[in-house]
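For this depiction, one protein chain was excluded, whereas all remaining protein chains were kept in their positions.
By letter and in written order, the chains are A and B; residue numbering begins at 1 in each of them.
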Amino acid sequence: MGIAVIGGGVAGITAALDLADSGYKVYLIEKNAKLGGKVAELAECETGIAPRIVKIENHPNIELMLSSEVEGLSGSAGDFKLKVSGKEIDVESVVLAPGYDVFDSIAKSYAIGHPNVVTALEFEGMLRACTPSETGQLVRPSDGKPVKRIGFIKCVGSRGKENEICSTACCGFTAKEAWEVKERFPGTEVYIFYMDIRVFGRDEELVAKLKDKYGVKYIRSRVPEVIPENGTLTVKFENKPLQGLRGRGQSPRLENGTVERLDLDMVVLAVGLLPSKTLGKLAEIMGVKTDTYGYLETSLTNPLETNVPGILACGTATAPMKVRESVAQASGAALKAALFSERTELIPGQEERKFIEVADKPLKIGVFICGCEGEVAGAVDLPAVVEHVKHLTGVASVNGETTTMKEALEAIESGIVDQGLTRIVVAGYSPRLYEDLFRDACAKAGLNPYLLDMVNLREQVAWVHGKEEATNAAISQITMAVERARYLEPVPIERYPVIPKALVVGGGVAGMNAALEIAQAGYEVYLVEKEAELGGGLRENTELPSGESASDVLKEFVEKISSNEKIRVYTGATVEDVRGRAGSFRARMKGEDGGEEIDFGAAILATGAREFVPEGWYGYGQEKKVVTQSEFEKMLAGGHMDATTIVMIQDGIPGQRSKYSGIQVVSNALKAKALKPDLNVFVLYQEIKTYGKWEVLYKEAREKGVIFLRYDEGRPPAFQEGIVSVYDVIFTDEIQIKPDVVVLSPAMLPAEENEQLSTMFMIPLKNGFFLEEQERPKLVLTPVDTVNEGVFICGSAVYPAMVDEAIAMSSAAASRACVLLAKNFLETPGIVSVVDDAICSGCGVCVDLCPVEAIELVEEPVSAVTFGVMTVLSGKKTVARVIEGCIGCGSCASYCPSGAISLQNFKDQQVFAQLDYA
Amino acid sequence: MSEKKIAYHPGCPSATTAMEQDMSTRAVFEKLGIELEELEDWNCCGALEAEDPKLVIALNARNLALAERKGQDIVTPCSICYYNLARADQALREDEKLRAELKEIDSSLEYNGTVKAKHVLDVLVNDIGLAELSGKLVKKVNLKVAPYYGCYLGRPPETAFDDPDDPVLMDQLIELIGAENVPFSYMKTKCCGGPLMMTRADIAFEMARKILESAKKAGADCIVLACPLCGMMLDAKQPDIEAAFKVKIEMPVIYITQLLGLALGIEPKKLGLNKNIIDTKKILEKVM
Partner (left out) sequence: MPIKTWELDPNFKYEIMNEPGGEHLTACYQCSTCTLGCPVTEIIPSYNPRKIIQMSLLGMRKEVLSNADLWICALCQTCTARCPQDVMICELMGAIRRIAEEEEAAGNIKIESARPLFEKAFLHTLQKYGRLYDMGLALEYYPNREGSKIKGMKAMMKDYKDFGMRMFKKGKMGPLGGGGVFKGMLPEKIKEREVLKKIFEQLGEKEK
């Protein structure tokens, strides 16, 4: 049978690929005529997702059902019958990923219909269009004049009457669009109007950078109207009082920040997300529940499961969220769906490959120039390029006919098989994104995949040059590639077995969940926790915001772990000394069990985060009445409240707060109010980050009488002699409160062991948290993958995540690990350094230079060395040896004083030939 | 529209400051073959001066009950009367306790929510409909018009029957009769200042001036509106505004029923076009 994935957007694509890559039959059902969903409409993201779409279209295990509607479902988990556009398919499980729709009843007050007022999604289209080969400038659609000032208005169609909840993604994508504007058109003034900046983790750094480095103005006002006047668009906002000009306390009470006007050339509306319009119908067909807001109902501790076993949900159909989170959920849901299914298909790339011997064959270079659906064909005079390239030495054939990736791939395969081509040059797509696909095509046709060179005609030629220049540049670059191709040699590819076991570092919720899922998928797991017991950060909480008891949740996890015989738990233990590569790692354990060595094919780092102890902040540690939110949560659990006035200080301590932090503030405030309704609760804040559906908790807190006071950036509250004083931006005056309890929200810090794990697993850290493999500057499509293949990250080890997110991410990491563990063999990497023992002098410079410690000095027996007429018989010689872990960076090859080291596929001759032409 | 009789609540200004609105409303409906039956003994809706919502509801329960006893929907040409009638209607439909309470005060306040309160503009465009109206047009009115809606047609959302920020019903009528709407969208729904006239005339005048000057800047021959309070501010007070700011505006201001009446071929005098304070002669010249 198989698994149905419903929805061909970024989530559906991710789920389908994870499943198909691990040998499951997938039916990918999309109601539109093409794949990609909303992400494909985003300028930057289209580039990121396109290779995956090509992969899907060529995947032997995926049956693509486009323009197809789900009409009915019968049966139960393990044996569903799904009716799709009149056809019936048998599947064991279903992944729902139908995505979202954009809020479309925008108030007319935003000058809707004016050409210079666009939604964020439309603006992506504009960014995509204004490449150098087009206008090269960001211009006003109304008259083509350059945009000097642009304003982004957030929360249009969210956090309001028509759509109660927060759309979560807008703060991040607005920041990214602002960043792109500033990067590409630095002279443009950018204004962002917001209510709360709800960004987390890396996006928080981006916003700080936008404010400090790029000069983007963040202005707190929910701008209600855009006034088209005199050829510009005017917005009004409430300015902050001019500090310093007016002495504190001198200003009359009722005067405050004045309403200012600003003329803009363009306005971008960061329009909210809504459940897909067809979601209700789909849910009804599938028999799954939806929540108050029309999203598929999932829970905090089971974020990927619907009420129907065997039907999983992911992405923006469950809640508004960012691409990163959608993709993580999709991977996680894929693995959960796989647990209901039987693997029936072959895993691609597992068959033994035999390559044509090219050494004795004449040089026949095939050049394939792809029009890239007009993007290259429109900017470059292709026939002229073909005509020129045709006459280059060694070129046997030139194909300038293909326009799509699929056509290009097919042309290459038949070129190798039918025309006996021995070297391939592909010109068109970016090698960074597509090299793997073209290498696979070569290999499939029997050519060693390293006999390929690529030229990026799209990003590096078409997008950056005018037409005449572009044609010349294309000819030059292709000629260079041909010169190099002439000297390309086959790189030997060896296979090694995958160890079907996983290591999970960290025994919190994320680690436990990952371990359980991998074990359920049938692989053995080593779960390593440095503390004496499992549980991690959740042990600090009494109750989850869903009302579930934290200890009950933990207990259930721990019981499942201990009763699972595939999981071996090491508590009070750490990992030392990791060696090897994806599929075949070895590590030594340190702990009660001594120095045991374990072998595994994949590793998941789920080390969590820890709360900063705010010693000295607002008198914490000295004054008894100053506590942290976690401590206050425990006080609340006591069930009585003696205080009459409570002050919560949300952003008073620098650092990165967890996603839970904003939710914790309102939920603790509510709990306190429930215990004592006439309690005075003041929340002093910069941003209340109750993203998504948590927005309603914030509203409830206000309705119950919690007072929120926003203080000025850079003027945090003070607590002295029993009085909290806070400068309020609306009153332009100080507000003083006499609290009985002061509650602090400390920042979250990365786990201490991250530093060491980072070195061992070769995964970079950012501010102490693990960094995912980033493919594109504007979106994360691989949220749990890292630069080190086979090592995955999840939960608060990446950024301080919310429980449901940590669980979804850990399912994703488990899924990614299982895709790898499902394989029997992996191939050794081709582009690695090799040492010519005969030339190597054993100086050892390379050993110090290697960033990944993949070179060592060894004693080699030397049989005979001939110097001119003299033959020296010698015993031993010290030489460098490249060992496992080489990442092909080339540092050693470029530095080697005797020229003994070369980098496979980038040998001197190959590179020099290319450079000679240039 | 199937109903040929509607209960008519003319509103207090119909007797004095907004006579021409009343005259033209009656004339237009007569021409359209719909009988407006003036509600006998109707009372003031409380305008915006009765601030207690419950008092407003009680006052209008009486008017609604009068119409209900006749079995007719109640229509008014005044935006404020409409707002008060409509919110009273809504509150009474939703609140059984309130209904009982009012009945307790006086049996004549018993209203059971079987009729609807409507504004004349709503009846013209949505009930009678543009198609039927267009069949009855006999003249083309070659005017540039600034359609001014004011507050209570599109706001608040509970009683609104047009878009709060870009209402269109008058625009549609204006286009239908062959006149042209000047670009006026931002000013369409701005407040005329009327409610502040008696207590803060300085603010009220400034608000009205902005609207008048925008219409002038947009090249309008006249402003068309649908509320007697707006009419009073923009038309009757226009000379005072001119004097206060030492400006010349001279912008004719007429009611939508007057404009429609012209297109329906009704005699200008019957439409009260001689009653508007700012001279309307220039407008009449453009009726063909």
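Rule of thumb we're sticking to: a contact is a pair of C-beta atoms (placed from the backbone, for glycine too) under 8 Å apart; a residue touches a chain by one contact, two chains touch by 3 or more.
Predicted model, so just to flag it, every value in this text is computed and none were measured.
Of the chains displayed, those contacted by the omitted chain across the entire assembly are A, B. From the options A:Asp212, A:Asp360, A:Glu565 or A:Glu703, the residue with contact to the unseen chain in the full assembly is A:Glu703. For the chain left out of this panel, the touching residue among B:Leu59, B:Leu264 or B:Ile283 is B:Leu59. Across B:Ser108, B:Asn142 or B:Gln172, the single residue that touches the chain missing here is B:Ser108.
Of the listed residues B:Ala131, B:Met198 or B:Met288, the one in contact with the hidden chain in the full complex is B:Met198.
By the touch definition given at the top, chain A reaches the unshown chain through residues 107, 109, 155, 159-161, 195, 221-225, 236-238, 249, 253-256, 258-259, 645, 678, 680, 682, 698-699, 702-705, 707-708, 710, 725, 728, 730-731, 733-738.
The chain not displayed touches chain B at residues 12-13, 15-17, 19, 41-44, 46-55, 58-59, 62, 105-106, 108-109, 151-152, 154-157, 160, 164, 189-191, 193-196, 198-201, 203-204, 206-207, 236-237, 239-240, 274-277.
The rule we apply is simple: only the chains that are shown with their structure count from here on.
Note on chain placement: the centre of chain A and the centre of chain B lie 57 Å apart, centres being C-alpha means. Remark: chain B residues 163-166, 185-186 touch chain A in the complex.
Residues 107-109, 225, 227-229 of chain A touch chain B in their complex.
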